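Structure in C-alpha cells, see below.
In this view, the complex is presented without one of its protein chains, the others remaining in place.
Up next, chain A:
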Amino acid sequence: MEILEFVQTNWLEILQMTLEHIELVGLAVGIAIITGVPFGIYISQRESLANLVLAVAGIIMTIPSIALFGIMIPIFSLINQGIGYLPAIVALILYSQLPIIRNTYIAIKNVDPNVRDAAIGMGMTTFQRLIKVELPLAFPVIMAGVRMAIVLTIGIGAIAAYIGAGGLGGYIARGISTSYAAMIQVGAISVSTLAISIDVLLGKFQKRFSSRESIKS
C-alpha cells in the first residue's frame, strides 16, 4: 500500500519523469533510425562491409549497459560532458543501432531477387529501386527492428539515470541509494508498464502496415 500512497502524492512527478523517459528514448531511437536505416541499406549493397559492421554491432550489444555508460564518461569528459544527458543519449543510440541496422540489412537482402531484377531491368535507378520497391517491401521487417530497439532502449534508459540522464531510472537509482523500497518499486513498475504498452501499441501499428505490404511477397 506504500506504493499507492507514493503514487498518490507523487503522480505529477511520475508523469513528468515518464515523459522525460519517453523523450530520452524517442530522441535516441529517432537518431538511431535516421543513421541506422541508411547505414543498413548501404551495407546491404556491400557484402564484405556488412559482415564487419554486424560483428561490431553485435559486440557493442554484449557490453553490459552499465559498463558502456562507464566507458562514455571518460570519453565525454574530454569535452566537459562526462556526466549527464549527452553520454547517455550516445550510449542509447549505440544500443538501438544493432536491431535497426541488422533488420534493415536482412530486409533489403531478402527482397525477392526476381523483383529486384525486374526493377533494374526496367530501367529504375538505384535510388528509384530503393524508394519504390525495396524499402516498401522491407518496411515491416525494419519496423520490427525499430520496435525491438525501442523496447530495448526503454529498459537500458532506466540505467542511464546513473549518469544523470533523468527519466524513470531516477526513481530506481535514488530509491536504491536511500533504501526507499516504494520508490524503487514505482520506478521499476513504471518502466515495465511503459515498455509493455509501447510494445503493444507498436505491434498494432506494425500489423496494420504489414497486412497491406508484406504478406503478399
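We adopt the following convention: a residue touches a chain if its C-beta (ideal position, glycine included) is under 8 Å from a C-beta of that chain, and two chains touch if they have at least 3 such contacts; residues count from 1.
Rule of thumb we're sticking to: contacts and distances are computed from a predicted model.
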What is the missing chain called in its UniProt entry, if the choices are "Tryptophan synthase beta chain", "Carnitine transport ATP-binding protein OpuCA", "Membrane protein" or "Anti-sigma regulatory factor (Ser/Thr protein kinase)"?
"Carnitine transport ATP-binding protein OpuCA"
Return the single residue from A:34, A:75, A:122 or A:201 that touches the missing chain.
A:122
The one residue from A:72, A:107, A:133 or A:194 touching the chain left out of view is A:133
Touching the missing chain, which residues of chain A?
112, 114-115, 117-125, 128, 132-133, 136-137, 213, 215-217
